[in-house]
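The complex is shown incomplete by one protein chain, all other protein chains being positioned as in the whole.
== chain A ==
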Amino acid sequence: MLRLHPYVYHRPKSLKEAVDLLREHAGDVLPIAGGTDLVPNMKHGLFTPGHLVALKGIDELHGIEERDGELLIGAAATLTEVASNYLVREHFPALAEAAAGIAHPMIRNQGTIGGNICLDTRCTYYNQTYFWRKALGFCLKKDGDVCHVVKGGTKCVAAHSADTPPMLIALGATVDIASAEGARSVPLADFFVGDGIWNRRLEPHELVTAVRIRLPEKPIRTLYTKVRERKSVDFPILSIALAATVRDPDVLESIDLVISALGAKPRAIGGLDKIAAGKRLTAEVIEAIAEQAHRQCHPLDNIIVEIEWRRAMVPVYVRRALQDLLENGRGKAAPGDGRGSD
């Protein structure tokens, strides 16, 4: 049985109270919303804060609404709410699908989109009990100074494993962040950094309060698909998010392709404008995009899945995703292709 360590639990009613608590206990405090990532991580001894600040009782963090030409999703909206919300489904169906494919129904009933954006990176040698990690001499990310993935490595390569951020980045989303010092906003594309130990530009005393997506002026097609060992419960081992502006007949005006679950941050595939913009989505263009993705993706042994196979799957799934995007309008992946069971 895995037990939690003792801590003081705070239940603020307002955002102001929450950020003040985070400042007051700086260095020894973490925020908790759904807790679906933090609770098991605490049970594994990966985080042992003396204080927890609970966010679910803060009204300002809830709700999904259209405001000033944007879709605003409060950080404490559960993944079930995001997956089933009519505004999300209407404007960004692939975001609803990304949320609907996370883990399994119980996690989605509890976990939040803010938590998904701030999900801790994952690695075979990290997401283990204290006993397990100790037996191996710990690792760079927690308690140790060696990397078991890259021998002699000095940089942690634990994988960004969250489902909604790749899709949100492809959609050009912005995150709102609050702290006792004030509020700021960052494009999600600039939010993540390639450091597996702490992969987000978010100070420990800061909170993600909302994510905003500009409603598209032109019709867009969006698609999210992923590979995982089982079609439920598991984190992705490869995830692909696509957002494209397409004008008839099938001419791409712009395309954003974000691939994740390989390294410490989601990777926006570069150079697609040259390959695809203004062109029809022909077999040749699809192939060129798939090749470009393959060149830029280099998975590591942070998950026990053969890395050559994982890399080889990148163009395969990009190709399938593009074909789905072409054939199914706004992009619904065909069932049974390795995406979530949802």
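Operating definition for what follows: a residue touches a chain if its C-beta (ideal position, glycine included) is under 8 Å from a C-beta of that chain, and two chains touch if they have at least 3 such contacts; residues count from 1.
As a working rule, contacts and distances are computed from a predicted model.
Of the candidates "Cytochrome c oxidase subunit 1", "Sodium:proton antiporter", "(2Fe-2S)-binding protein" or "Integration host factor subunit alpha", the chain left out of this view carries the UniProt protein name "(2Fe-2S)-binding protein".
Touching the missing chain, out of A:5, A:201 or A:247, is residue A:5.
Among A:85, A:110 or A:225, the one in contact with the hidden chain is A:110. Where chain A meets the missing chain, the touching residues are 1-9, 11, 35-36, 39-40, 43-44, 52, 54, 56, 103-107, 109-110, 231-233, 341-342.
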